[in-house]
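Of the protein chains in this complex, all but one are displayed in their positions.
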Amino acid sequence: MSGLLRSRGTAWILIAAALALPFAAHAAEFPYLVRVGGIVGLFMLLGLGLNFTLGYVGLFDLGFIAFYAIGAYTTSIAMKAHVPAPAAILLAIAVTVFARLLLGISILRLRGDYLAVVTMGFGEIARLTINNMDWLTNGPKGMQVRPWRPLAFLAKDPNVQFYLLIVAAVLAGVAATRRLEDSRVGRAWVAIREDEVAARLSGIPVREYKLLAFTLSAVFAGLAGSLFALWEQFVTPESFVFWESVLVVSIVVLGGMGSISGVLLGALILAGVPPLMQATLSAEWINYRYLFFGLILVLVTLFRPQGLLPSSRREAELTS
Amino acid sequence: MVLQQLVNALTLGAIYSLIALGYTLVYGILAMINFAHSEVLMLGAFAALGLATILPAAFGTGALGLGGMFVVSMLGAGLVNVIVERFAYRPLRHISRLAPLISAIGVSIVLQNAVFLWLSTQSLSFPQPVEIKQIPLGGGASVSSLQLVILGAALALMALLHFWVEKTKMGKAMRACADDITTAGLMGINADVVIAVTFFVGGALGGAAGVLYGMNYGSIKYNLGFLPGAKAFTAAVLGGIGNIRGAVLGGFILGGLEVLASGYIPNGAQWRDVIAFTVLILVLLVRPSGLLGEKLAEKV
Partner (left out) sequence: MIAFRRSAAATLALAAVLAAACGPKEKAVKIAVAVPLTGDMGTEGQGLWRGVELAVEEVNAAHRFAYRIKAVPFDDRADPKEAVNVANLIVSDPRIVAVIGPYNSGCAIPAGKVYARAPVAMISPAATNPEVTAQQLSPDWIGPKVIFRVVPTDDVQGEAAAKFAFTNLRKRRMALLHDKTPYGQGLAEQFRKTFESLGGKVVSADGISVGDKDFKALLTKIKGDDSRPEGIYFGGLYTEAGLLLKQMKELDMKAPFIFISGDGSKTPALFDVAGDAAEGAYLSIVGIPVEELPSAREFIANYKKRWTGSSEELKPFDHFGYEAAQIVFAALERLGAPDADGMMDREKMIDELRKTHYTGLLGLTTFDEKGDTLNKIITITKAHPKDRSFEGMH
């Protein structure tokens, strides 16, 4: 069943569709689709990142967006200091990973849901600190980011340029995740998620592997944050509120924990449907967008509690 | 000023404690963070406002007004919580631990938007059934009759809860389920009923907190639940999730911390939440199960 979706053929079709999107949007005179595509892509990256922490290892992280913010702000500050953009991106990833590592070392010993509160707390700490450190981040007034148009030779529209960059990042992310998923590390993560005590007893270095998963997530968050900052050319603390962390958690859980295709579909729906609703609903109904969104969330969870495209392992467990 | 700040802290803490109790009761029995609890407390406030608007003569003022508002809000909020549990969480309970959470998030969004779209998009002023008199305490400090009512009501409800959980049969059943729901089932306790009752009680406490909140700040709005909800949940964890005394302790400590940050640290007001969360993280690092320890089913 989901085997079909995971087949090589389907993957190539989807990649082709993704690359064709800008052309289709141009033909349909609906460039908005490219913008939505880019946003969806960023959330795919975030979802893939959180998937390591939450999907594979089962660590309940409610403050993931803080690292998106750290990535975005590091890039903005670096660009302001006239660091060239590619270096700024790498710097942002490094700083984000480092921050995540520090946090992980401090808190990973906490039990499941305490971790949730602590990560939520850290998310708020990060946002409020960014908001208060006017001398570095310009506080609530936000920071402008120098323009960067790396693919100007391909397309004039910056939306298209960044869309393609994001697609490339997502593809790289998927490939990297696949590799790790099928490795010894990936299997160890699942063992930890299912039964930490048993995993430890079988010799898995639980603490180190948890930290690894936790930290790897930050690579994706830092990259996504950089691309976001460079695309929007403006960052402000208001973009990194708690709600966004909740959205990413929903994407991973709704999509199917530990399932790459699930996370991608989850991002497509949860990050794609609200902006599409803005375009399609008539004036009287646009105020209902989030009411519908909440209903969708509840209904999809009720009817597919294992996730939209759960990993085959999980499917087997839950339906046995 | 210390006395005044103490009064401020106690009032704030009392409200946080009531909300925290709602979270902790549900968590203790199901290991689930009821994300919709913040909207339940908001609905309790709106229910009370509704009563005072429809029957202002009878329920707008005085002791009857106050009592009526509590009854309506607690019943209403409790009922909402039970209905939500029955339809949005129960089907998911046995399937996965995180699915009910996503459902709760969805419910929270639906409830908040429903109130925005169908009740009011703006702040509505909340009735004051209590005549506000300032009672001087000496040294320039004073406590208002309203603050006394809030403290009194909160403490009374907590005492009632304590009595109920310790001394009644249903309370015992709740504690049994919180300890080990499977064995409780084997002992003949109907877990579904106990869970429903727990949600009712938790919701009712949230509703009462909503009324106190409305009275204390004078107005209510569709999004009033989010911030106090998040903070109260933090307080519940600080005290030890699932632990009733912990929730109360956590609520008052959080109230105290916030007052300390705003009142005594220069420029502290804007760092208030950072301080609160930092203290939380530090406490949990030293005592990973919260200040008073947790009371949860052991999942070995």
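The letters A and B name the chains in turn, as written, and every chain counts its residues from 1.
Operating definition for what follows: contacts are C-beta pairs under 8 Å (C-beta built on N, C-alpha and C of every residue); 3 or more make two chains touch, one makes a residue touch a chain.
Note that this is a predicted model, so its numbers are computed, not measured.
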Identified contact with the non-displayed chain, of A:T119, A:N159 or A:S259: A:N159
Given B:A154, B:V259 or B:V279, the one touching the chain that is not displayed: B:V259
In chain A, positions touching the absent partner: 1-2, 4-5, 25, 28-33, 35-36, 39, 131-132, 139-142, 144, 146-147, 158-159, 232-234, 236, 238-239, 265, 268-269, 273, 275-276, 278-280, 283, 286-287, 289-290, 304, 308-309
Touch list for chain B against the chain that is not drawn: 1, 4-5, 8-9, 11-12, 113, 116, 119-125, 132, 134, 140, 142, 144, 213, 216-219, 221, 223-224, 226-227, 258-264, 266-270, 273
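Everything below uses one rule, namely that only the chains that are shown with their structure count from here on.
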Where chain A and chain B are represented by their mean Cα positions, the distance between them in whole Å: 32
Of all residues in chain A, those that touch chain B in their complex: 60, 106-107, 109-111, 113-114, 116-118, 120-122, 124-125, 128-129, 131-132, 197, 242, 246, 249-250, 253-254, 257, 287-288, 290-291, 293-299, 301-302, 305-306, 318
Residue ranges of chain B in contact with chain A within the complex: 27, 31, 33, 88, 91-92, 95-96, 98-99, 101-103, 105-110, 113-114, 117, 230, 233-234, 237, 241, 270-271, 273-274, 277-278, 280-281, 284-285, 288-290, 300
